[in-house]
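Reading through the structure tokens given below for one structure.
Every protein chain of the complex appears in place save one, which is left out.
Let's turn to chain A:
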Amino acid sequence: MQANKPQNFYKNVSEALAQPNLKAIIRRTTDKADAKRAEAVSNFPGFENARTQGQKIKDHVIKHMDHYLAEFEKNAKAQGAIVHWASTGEEATKIVMDICKQHEAKKITRSKSMLGEEIGLSHALDHSDMERIETDLAEHIIQLAGDPPSHIVWPAMHRSREDVVKLFRSNHKSPTQSEEIIDLVRSARRDLRTKFLTSDIGISGSNFLLADSGSSCTVTNEGNAELTITPPKVHIVTAGIEKLVPSMAHAVPLLRLLTRSATGAEITQYITFHNGAKREGDADGPEVSHIVLVDNGRTKMLADGMEEMLRCIRCGACMNHCVVYKHIGGHAYGSVYPGPMGSVLTPHIEGLEVANKQTHACTLNGRCEEVCPVNIPLPKLLRALRAKSWSKKYEPITNRFVVSAYAMLASRPKLFQLSSSMGVVMMKLFSRKGWIQSMPFTSGWTSNRDLIAPESKTFMQQYKKQRKSSNTAEKQQ
């Protein structure tokens, strides 16, 4: 599957809406995630306090980002790690690729990292003579399918069991003939086991960076991060600078929030802190450890007053609860980060000029903010991006015309009432049994669903009529 582009958002959305089963496939996962999250939250009376604490921890780090970055660098170096700095995604990828070449690596195992996707590392590895091996089961599936991820927690949620059967049969060395999910998982286990053990370099992301010890932290259910990192000689971590926390004790409250918000689990099975290279005498572990600290738009968020977005712990709850995401899925956004969080992040990574349409793909119903474990005011941030996009004149000319026309009408009540009553009459002409199946200028809506027909009178007409009759009734009394 070819990756969509963020600037083609409207086209991507039309294509997504035209896919007959997509909505059901998305809801199969997101509805389950919503229900499990709700249960986990109701079983944890301290959840609101934990949220406040989590928010405060992230805000504290954001406020003192330079201090914690310097601390982390000092402590990671003291533990034998080599620390690199990349201000852009291209720089980060170049650093990683240079390390791989320097070690003459042939096989690269990777554990799931959205940052790796963000900086284009998969693409760079695929265009080199090295073999890229994704080890998270979902990433393994989408690698075989050639798909981009469609969700930050379940990147292969758009693929059915039947798809997986076909992919494994044509790609695994000794594939299962069974179509049972357990046998498919075993097939992947068998196939990846030798790859783990013969890899030259393991690359991981990091959920948290601990400033006091210089450790990076991986969080998985499968245990693939440790199997990716431990056997090869070299470990490379790529991490965004916003992943910092002061210490492990500060990571714990965020871990409580992360797992409950992501999957509804009280905890994830594997939380591992990686701290530099193998110590003398250690039974196993990489001999060389690199950490690449990546900015790629994060300091721009600070400068643009979007620092609240840097609290994000990538749990995915906002997309699981988003009515727009549930209709169009992740690929339509055309970027690594879909849903509400993606609509705020992508403009800072790829530029508002190319990703402004996503900021409008929001009903502002506030569900994302309600469920965000670190209280990120996503609707407020989206509104601010819309305003910026308007002032920078990034909106399409048709949108600008419609909004200007509306502004002109809305400030002239008589004209507004006249045009809305004409609009009602027009719409009535196209309605059948209370629904409009097609009408000029509404194909964006009606090509995928019917439009509800308006009442026969406008709101103002009905309001005036009602006021008149209640005045008459009062007089009669």
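Heads up, the rule we're going with is that contacts are C-beta pairs under 8 Å (C-beta built on N, C-alpha and C of every residue); 3 or more make two chains touch, one makes a residue touch a chain; residues count from 1.
Basically, contacts and distances are computed from a predicted model.
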Which of the following names does UniProt give to the chain that is not shown: "Branched-chain amino acid transport system permease protein", "3-oxoacyl-[acyl-carrier protein] reductase", "Cysteine desulfurase" or "LUD domain-containing protein"? "LUD domain-containing protein"
By the document's definition of touch, the residue of A:Ser128, A:Asn221 or A:Gln461 touching the omitted chain is A:Asn221
Across A:Leu144, A:Val164 or A:Ile436, the one contacting the chain not displayed is A:Val164
Among A:Ala86, A:Leu209 or A:Cys372, exactly one should touch the missing chain; which is it? A:Ala86
Give the residue, chosen from A:Leu210, A:Cys318 or A:Ile436, that touches the chain omitted from the document. A:Leu210
Can you say which of A:Val13, A:Ala239, A:Leu255 or A:Ile328 touches the chain missing from this structure? A:Leu255
Missing-chain contacts on chain A, rising order, are 28-29, 32, 43-46, 49-50, 52-53, 56-57, 60, 62-67, 69, 75, 78-79, 84-87, 91, 94-95, 98, 135-138, 141, 154, 156-157, 160-161, 164, 181-182, 184-186, 188-189, 192-193, 196-197, 210, 212-215, 221-224, 226-227, 230-231, 241, 246-253, 255-256, 263, 266-279, 281-285, 293, 295, 299-300, 302-303, 305, 307
